[in-house]
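One protein chain omitted, others in place.
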Amino acid sequence: MLTNFGIGTLAMSHSELIDDLVAANRILADHGVFDAYGHISARDSANKERYWLARSMAPALVTAEDIIEFDLDNRPIRPGENRLFFERVIHGQVYKARPDVMAVVHNHSPSLVPFCNSDTKLRPMVGNAAFLGEGAPVFDIRTVDDDGDLNVCTVLQASALAQALGAHWLVLLRGHGAVVVGETVHQCVRHAIYAERNARQQIEATILGPVRFLTASEIDYARRMKPKDPDRAWRLWKGRAMGAAS
Amino acid sequence: MLTNFGIGTLAMSHSELIDDLVAANRILADHGVFDAYGHISARDSANKERYWLARSMAPALVTAEDIIEFDLDNRPIRPGENRLFFERVIHGQVYKARPDVMAVVHNHSPSLVPFCNSDTKLRPMVGNAAFLGEGAPVFDIRTVDDDGDLNVCTVLQASALAQALGAHWLVLLRGHGAVVVGETVHQCVRHAIYAERNARQQIEATILGPVRFLTASEIDYARRMKPKDPDRAWRLWKGRAMGAAS
Amino acid sequence: MLTNFGIGTLAMSHSELIDDLVAANRILADHGVFDAYGHISARDSANKERYWLARSMAPALVTAEDIIEFDLDNRPIRPGENRLFFERVIHGQVYKARPDVMAVVHNHSPSLVPFCNSDTKLRPMVGNAAFLGEGAPVFDIRTVDDDGDLNVCTVLQASALAQALGAHWLVLLRGHGAVVVGETVHQCVRHAIYAERNARQQIEATILGPVRFLTASEIDYARRMKPKDPDRAWRLWKGRAMGAAS
Partner (left out) sequence: MLTNFGIGTLAMSHSELIDDLVAANRILADHGVFDAYGHISARDSANKERYWLARSMAPALVTAEDIIEFDLDNRPIRPGENRLFFERVIHGQVYKARPDVMAVVHNHSPSLVPFCNSDTKLRPMVGNAAFLGEGAPVFDIRTVDDDGDLNVCTVLQASALAQALGAHWLVLLRGHGAVVVGETVHQCVRHAIYAERNARQQIEATILGPVRFLTASEIDYARRMKPKDPDRAWRLWKGRAMGAAS
């Protein structure tokens, strides 16, 4: 069908990326990771200085037409775009700081919030959450400024957030939520969903007494090895979320 | 379409207010803030001595025909109305005490009840719950009379409740539930939903250890600044609740 | 339509009772008070030596054809009935011991079980749960015999259970579940649903610290006074449960 491979492949790649982002929005809403708020972006694999992100809207309602292209300074590529997320600055600054990251989620999923406001570290209970490593860092926006707005809206704030993220896959935001990253949109969605589940299970384990977390060698193994058949979950989740949305 | 602006605008305003109240009832039922019980009223912006409230019925079943107009002494404007909430006295007394308040909810949402019967204060975990300030007050009906009925049915009780509310946006009722207020119906619904979520997250954070709440400057910021795009949540919630109800 | 009032009225009364029992089964299943197990009976107001109860089956599937008449010795009135609950002996013994009781539920609802196996008493958090009084008693089947079967299958066991219930509206069964009673089917269903909710809220309140329960005068008030418009909840619950079942 595609005879012009050069443009055809590029166009298809964008359409796949957009299809993935629409599904990611729906999946994260379907899992309660997003409610009316939260956003997920994908870096363009064909042009790493660009990323794609929905307009400012409820994630459950995002369609392909709502996905907009941005440069890493968070300016829309097509002139005249409006209704943009104020917090999109998070995405640009994280992509600048982390060349390995191809997708970024910002969310406020319910079981993560208790860890945002506690000295107890969010740590991995099971292999699927090994990406949490020795414990997720917590970013406190007061280290940048203390005007009282908890939202991350300036380059300075987002840059400090990216620094707090460091080489981690998830950073908690005091009094706010989390930023979760991945090497692909699929992996980023997995991270966001398993972080929420792990948080709930860690809270419940805390009721039972001292908690044993993954060992350093188990965390290290997960860092080296990809999960077997990771797309099994994606396909199931997408089928449900897109079905539920239609 | 509307040529008689004077009457037309007023009529439309009432019809919008009623549409908002129907949606608010369905949204709060859909979120589990209301079960078979609970009620939400709106003050008339065109006549601040009047408010609108459903008949005594399950919130999930409320339609436009069920919304009745009251004066601030809680008397229905149209003669012959029946099946009225006994506890509507709460609405009149709160509107009298708080000229800034345009909407009042009374509910018994599940995660608020533990805070009604505890010395632990309900305090804000995240920006969306900053309206809880330094902690929600708890009203004890025994400060008025001690006959054992926990319902707020007399002017004296409702007046003491309004006093306990003070300048807050939410007051807990010992052994009972909560009264939540807002500057608009939409804001009041937001307050009721975010109070419930915050309560659950605060309970879970308590399991993890000492909890850090919003700072005074963060609470103050939220008091001065309106949330960006607050109606995004309203539109999503309304779409779901009205869809679920039809 | 009914010209033979004597028989007609009686027949209609039975059909209403059966209709109530079918709805009660569906409502309790819909609320998670029943899963595949649990049963609710109604005493016949026209003949207090009889009660009606479904065959041994999943409550969510009960229809009018499945409701059977029993004497207080738990024998089916119509010969040849089969597939009967072994634990129906609970119903007969409770009706014998408590002339005021017109409906009996036996269930294992999830938040009640922790209280079955704890020294912490289940006590009322809110007015709707005032029927729990100063705390629900716990029946330990080992006070009757210790063969290890936790089910209440003999007259001796059920009789001891009825004695443990005493003048209460709910008795917990160690390692098992609960028996809940009411003056009507509607009230009995309310008791079972509000006991479950109260249990969850009491567990969560316990996380926050010392819990304040209803006062003696509040409990006493609820004992003397009927709730206002109690059937509002019944109608909502029935509409949902019968809709969900069809």
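Which chain is which? They are A, B and C, in the order written, and residues in each are numbered from 1.
As a convention for this text, a contact is a pair of C-beta atoms (placed from the backbone, for glycine too) under 8 Å apart; a residue touches a chain by one contact, two chains touch by 3 or more.
What you are looking at is a predicted structure, and each value in this text was computed from that prediction instead of being measured.
Every shown chain that the unseen chain touches in the whole complex is listed here: A, C.
From the options C:Ala42, C:Ile68, C:Val180 or C:Ile203, the residue with contact to the chain not on display is C:Ile203.
Per the touch definition above, the residue from C:Ser15, C:Thr120, C:Thr143 or C:Ser217 contacting the chain not shown is C:Thr120. Only one of A:Pro79, A:Pro99 or A:Gly209 touches the absent chain when the whole complex is considered: A:Gly209. For chain C, the residues touching the chain absent from view are 35-37, 56-58, 60-61, 86, 108, 110-111, 113-120, 142, 146-151, 174-177, 203, 206-207.
Taking the complete complex into account, residues 124-127, 197, 200-202, 204-205, 207-215, 217-222, 225, 228-229, 232-233, 235-237, 239 of chain A touch the chain not shown.
Going forward, only the chains that are shown with their structure count from here on.
Averaging C-alpha coordinates per chain places the centre of chain A 48 Å away from that of chain C. Counting partner chains per residue, chain C has no residue touching two or more of them.
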